[in-house]
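Working notes, structure below.
Only one protein chain is missing from this complex, and each of the others stays in its spot.
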Amino acid sequence: MSDNILEMRGITKTFPGVKALDDVNLAVKKGSIHALVGENGAGKSTLMNVLSGLYPYGSYSGDIVYEGEVCKFSKIKDSENKGIVIIHQELALVPYMSIGENMFLGNEQGKKYAIDWDKTHAEATKYLKIVGLTESSTTLIKDIGVGKQQMVEIAKALAKKARLMILDEPTSSLNEADSKALLDLLLEFKKQGMTSIIISHKLNEVSYVADDITIIRDGHTIETLTKGKDDFSEDRIIRGMVGRAIEDRFPKRSGVKIGDVAMDVKHWNVYHPIYTEKKVVDDVSFYVRKGEVVGFSGLMGAGRTELAMSLFGRSYGTEISGTLEINGKEVRLHSPREAIDAGLAYVTEDRKGNGLILSNPISINTTLANLKGVSKKGVIDRDKELAVAEEYRVKLHTKTPSVLQNVGNLSGGNQQKVLLAKWMYSDPDVLILDEPTRGIDVGAKFEIYCIINDLVAEGKSVIMISSELPEVLGMCDRIYVLNEGRIVGEFEQKEASQEKIMASILATDSAAKEKKQ
Amino acid sequence: MTTKTKVLSFIQKYTMIIALVLVTAFFTWRTNGKILMPQNITNIISQNAYVFILATGMLLCILTGGNIDLSVGSVVCFVGTVGAVMMSKGMNMWLAVLLMLAVGLLIGSWQAFWIAYVKVPPFITTLAGMLIFRGLSNVVLQGKTLPVKNEAFVRIFGGGAKCYVPDIFAREGSTFNILCLVVGILTCAIYLFFTLRSANTRKKAGLETDPMYVTLIKSIIIVAVIMFFTIRLAQYKGLPMALIWVVAVVLIYTYITSKTTVGRYLYAIGGNEVATRLSGIDTRKIYFFAYANMGLLAGLAGILTIARLTSAQPTYGQNYEMDAIGSCFIGGASAYGGVGTVPGVIIGALLMGVINIGMSIMGVDANWQKVVKGLVLLAAVIFDVVSKKKNS
Partner (left out) sequence: MNSDKNSSAQKRTKAMNFATMRAVVAGYLVYLGGSLIYDYLKSRSDMTPVQAWGFGLLFIAAGVGYGLYTWKRWQAEAASAEESEDSEQS
C-alpha cells in the first residue's frame, strides 16, 4: 500500500439534514491520474473540499492519510503547504491583473511589504514555460482566452509546489482543442511523477486520461475501475454512475404525429447590437412542424442563440429583417410579451444569468412568465400559484423538499426543470430550448429528454439548440447546421451523422477562408 | 437543528425587533418610563409619520435592485411650498391637497421617465432633482417662512393640538377615548383572523407550518403590544390623524408588495432583471412605477410636514432622504437582491423614531441625537459587512 500517495478512509460528512458523504474510501496511487466521476450532487466536490481543508478537521469523520501520515487540515493553507492544490471549476483569477500577479496572489514573492516584482515575473515565466504558454507574464488575464487561463491556474498550482493536483471540471468551459492540450499536459506531468485527481463529466476525456476511475453515487463510493483491468468504456462508467444500464441514452418517441408547419421563418437577418455593421444572422430560413423536434447544431458563436433571441420578440440585435409566421399567420413581435402571447417560448442557455431568479422560491419562478394565470386584476392568488408550482413539480419530477425552496439551492438538473416548468406554464406552441442539458448529469438529461418527448406528443413543436452532437442526433427529427450566422446544412434524422455535420461546418469554414485570401 | 443554530436563526430573523425592544427598554430606564407615557407614544407616531411614508416609497425603489431616490427631501419641501402658497391664496383645502399630490406624482413621473426610459442612472437623476426642487422652493418662498392657516387642513393631516380622530363614543366627563379602544380591539381581531386563516391554508396546501404553541405565543405578544399602545393612545387624546395616514400607506403598500403582480415584478427585477424581461415583463414600466410612486408618497409626506409644522420653509425636508434610506438600510433592505419587506422597513423607521423621541425627552442636545443615529447606522453597517462575510 506504500505506493498510495493519498488514502481517504471512511470519510463521512453530514450537513444539517443531509448526509453528503457516507463512508467514502479513496486511494490514489503516486504518480497516477485518478478520475472521480458521479452525477451532480453525488458528493465529489464535497470530498475534495474535505481533502483541501475547506471543511476543517473535526467537521467530518474518517481519516486522510497523505504520504503515510494522518493529516488534520484546519484550513486550505495547511493542505497547500503539504503540496495539495485544488483548482476549482470557476477560475479564481482576477481579470485586471497580470498573469504573474495572479500566479503569486496570496503567495507573494519577496518581503511582505515589498513585493519583489522581478522575482515574481521571473518565476512566473519559468512556470508558464512548463505549461507551454508563450505569453509574457505581464499580460493581463482578461486578454487571454479561457483555455489559457486554465493553464495559468495550473501554473499557479505548480508555483505552490504542488505534488497532488486536484482539478474540478477543468474542461467544462474549454473547446475541444484546448481540452486536449490540457489533458496532454496532465499526461506529461504524470511522466514527471505528478499525481492528479480530476473531476469531470466528460467521460470520453476521463477514459482517455485516467489510470483509475472512482465512481461516487449518492455519497457512497461505488467502485474503482483500473485501466487495463476493467472495462473503461463510457457505457460501463455510466452504468456505475446511475446504478443501472442505460441501454438507450435517449428515450424512444413513438406515435408522435408530425403535423402542419407551426413556425416558418424566411430570410431572417440580424445585426450585432453594438458593432452594427456585423451581421450575426445571415438570411436564415427554416420551418418547424407540429410535433417535431428540430435541432440546431453548430459551433459556439455560430449565431444560434442570437437567432433564437431575435425571433423571441427581438430580445437581441438590431435591424432585424425577415418574416416570421406562426401557425400560418405572419406575426411581428416587438417584445418578449408579444412573443409569449404569439405562442413562443425561449428557454435560455444561461439559466442562472437570464432564466431564473435564484434568490426566489420555485413557486415564484414557475409563474413568472404567466402571472396572469394565477392572478385576478393584478392580485395574485397565492393558493393557486402554489398549486400550479406543485403540479409542475410532480409532472417534471423536480427533486425538492417543497416548492417554497429557493431555486438557488437546487442542483443544475432541477433548476433546468423549474425553468422548463416556467415556460411550459406559459402554454406555448413552439418552445426554443437553448442548450437544455448543459451542465447537468446523465440521469437528469434523460428526464429532460422525456419531457421534450411529452411536449411534442401534446402537439407542440420543439427547437433544440445544442452543442452536443450525440444529443442532437439522438433527439431531433430534423437538424439544421448553422455556421457564422448561416444555415449550411439540413439533415433528416436518418441521414444525419456526426461526420456529416462536422463536414458541413468545415466546408463553409474553409470556403470562407479562401474567399478572404 | 441543534438548540444553538435554532437560537441563532431566531436572532437573525428577529434582529431588528430585538434591537427595537432593547432600545425601548433602554430609554424606558433612562427616562424613568416617560417614553411610554401616552403623549410620547403619540409623538413617536406624529413626528415620524413622514419617515414611515418615505421609507415605504424608498423600499419600492430599493427592491428593484438597490436604486435610491435622493430627491425626496427636496420634493417634500417643494410640494409643501406649493401647497402653502395655494392655501394662502385661499384655495379650497381639498383641491389644494389634490394638487399637491398631483405635483408630487408629476415630479416623480418626470424623474421616473429619465430613469426608466432614458436609462439615466437613478443616482444622477435624483441628485439633480434634489438640487432643482430645493432651489425652486427657495425661489418661490424667497427664503421666507409662509404660515399655513387653514385649520381644517392642519387638523386632518396631523398638525396642531386637535389633530385627533373625534371620539364618536365619547361620554360626558370621561377622558378615556373609547373609539381608540374599539379600533384596537378590532385590529387584534382582524390580526387573529388572518393568522388563523393563513395557518389553515398552509396546512391544507400541505406546507410546513409553525407549531401551534409558536403561533400562539406570537399572537399573544402581538395582541398585547397592540392593546398596550391603543390603551396608551386612548389615555391621551385618542388616535392621532397622522397614524391614520401612516397605517393606510403601510397597509396599502404591504398589500401591493406582497399580493399584487406589480409587487411581484419589483422583487423579480431586483432578483434578476434579464430573466424578468425575458419572461415578458416590461421592466421599464416597473421602474417607472417605483419612482413615480416615490414622488406621490413624497407629496403625501410634504402635506403631513406642512400640516405638522403649520408653515412652509425652504429648509424643510432636509435629510429626509437619509432618514428613509437609513430606515430601509436598518430594516434589512441592504442585502443583495430583491429582499426587504414593508413591515421590516417600518420597524427600521420605528427604531429611528424611538431613538429621536427618547433623546429629546432626555433633553440632550441635537449632537447626542446624531451620536445615537450614527451608532445605529454603524450597527447596521457592521451587520451588512458581517452577513456578507458569512455568505461567502
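A and B label the chains in the order they appear, each numbered from 1.
Methods note: a contact is a pair of C-beta atoms (placed from the backbone, for glycine too) under 8 Å apart; a residue touches a chain by one contact, two chains touch by 3 or more.
Predicted, not measured: the structure shown is a model, and the values here were computed from it.
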Query: Which listed residue, A:G106, A:G353 or A:P470, touches the chain dropped from view?
result: A:G353
- request: Write down which of B:M16, B:I35 or B:I62 is the residue touching the left-out chain.
  value: B:I62
- line: Even though one chain is not shown, subunit A touches it at residues 90-91, 93-96, 142, 145-147, 149, 173-175, 273, 300-301, 305-306, 309, 316-317, 348-350, 353-354
- request: With the missing chain put back, which residues of subunit B would touch it? List them for me.
  value: 62, 65-68, 70, 121-123, 272-274, 322, 325-326, 329, 334, 336, 365-368, 370-371, 373-374, 377-378, 380-381, 384-385, 388
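Assume only the chains that are shown with their structure count from here on.
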- prompt: At what distance in angstrom does the C-alpha mean of subunit B lie from that of subunit A?
  reply: 45
Field: Touching residues (chain side subunit B, partner subunit A) in the complex
entry: 1, 5, 201, 205, 207-208, 259-262, 264, 267-268, 271-272, 274-282, 337-339
Query: subunit B touches which residues of subunit A in the complex?
result: 16, 312-313, 315, 335-337, 339-341, 346, 348, 353-360, 364, 368-369, 371-372, 375, 378-380, 382-383, 386-387, 390, 402, 404, 422, 426
